[in-house]
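I have placed the structure first, in the form of structure tokens, so that the comments after it can refer back to it.
Removed from the display is one protein chain of the complex; every other protein chain stays in position.
And now, chain A:
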Amino acid sequence: MSEPRETFDADDLRELHRMMAVLRFLEERVKELRLAEEVRGSVHLALGQEAVAVGACAALAPIDTLTATYRGHGWAAAKGVPVVAILAELLGKEIGTNGGRGGSAYLSSADHLFLGENSIVGAGAPIALGPALASRYDGSGRVSLTVFGDGAINQGSVSEAFNFAAAFALPVVFVCENNGLSELTRIDEMVADDQLWRRAGGFGLPGVRIDGNDPVAVRTAVREAVERARAGGGPSLVEAMTERIAGHYIGDHELYRRPGEVEAALTREPLVRSRQRLRELGVSDADVDDVERGARDEVDAATATARDAELSQSSTVREHMYVDH
């Protein structure tokens, strides 16, 4: 793994910590709402994976676009989508990102250039070629970032996207969020070479594996890739190593876990790690508690607003299929 070459100070890390805490509390809230059946259907939590979304989005400019996966509530929030709009979407409210049409696994926000989550594994990678292609014609300097899981790398569409982007030097950043698992299956049993970043070389794009539980390391690697892409240097692959500390979906019995795996992951998850680092930078635990309290208040307030909001109107359910309807 490459070391972060970027310097950071306590204020910088405190802000990254705050954003990761927002994502953490958002997912915990989603879990509660799902268990209470206020939210229905599958929800896929990114608990433990907050540093990837926060670090990567911190390296993006507002003109840059993002495609993500069903495990994308945190990516949406990190891209700037208000937490209240995300929660309201899951609750089927009019003020939700998609007025309940998208739901937990397929939400998007045009206002934030969040092209959306995707519930078809690997589908976001080809789509992400498009904003990059468009930037060639519109001169915007836009970079397109796409995130997918380790398992998704075995989907043909992802390989097609690697080559297409590399062949035309498109400004795309591919982020592979490697949590070691695809639902109930371990990635190392599904590939002969589990150094997934090495696939990049075969397509002629730079690849790097980084510590995905360190938001600074993620930001550094993604920033480098974004700058290269913006300067015309083409696409890159960043493999961010992380761990999901929850089931694939709520109700997952997680029988595929090895003994002690989750316990070990809990000692190195992003919030624990960054609290430790803040301590080393002289930020007291009480200060960090304050930061986290602020994040929790934000999620609580968003929850209250989302709960109080109106359900989306059934009478409009047939609208928007075509431009003139």
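As a working rule, a residue touches a chain if its C-beta (ideal position, glycine included) is under 8 Å from a C-beta of that chain, and two chains touch if they have at least 3 such contacts; residues count from 1.
Keep this in mind: contacts and distances are computed from a predicted model.
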Protein name, per the UniProt record, of whichever chain is missing from view ("Alpha-D-ribose 1-methylphosphonate 5-phosphate C-P lyase", "Acetoin dehydrogenase", "ABC transporter permease" or "(2Fe-2S)-binding protein"): "Acetoin dehydrogenase"
Given A:Phe8, A:Phe168 or A:Tyr256, the one touching the chain that is not displayed: A:Tyr256
Selected from A:Gly122, A:Gly207, A:Gly234 or A:Pro270 as touching the chain missing from the view: A:Gly122
Chain A residues that touch the omitted chain in the full complex: 39-42, 70, 92, 100-106, 118-123, 151-152, 154-157, 182-185, 189-191, 255-256, 311-312, 314, 317-318, 321
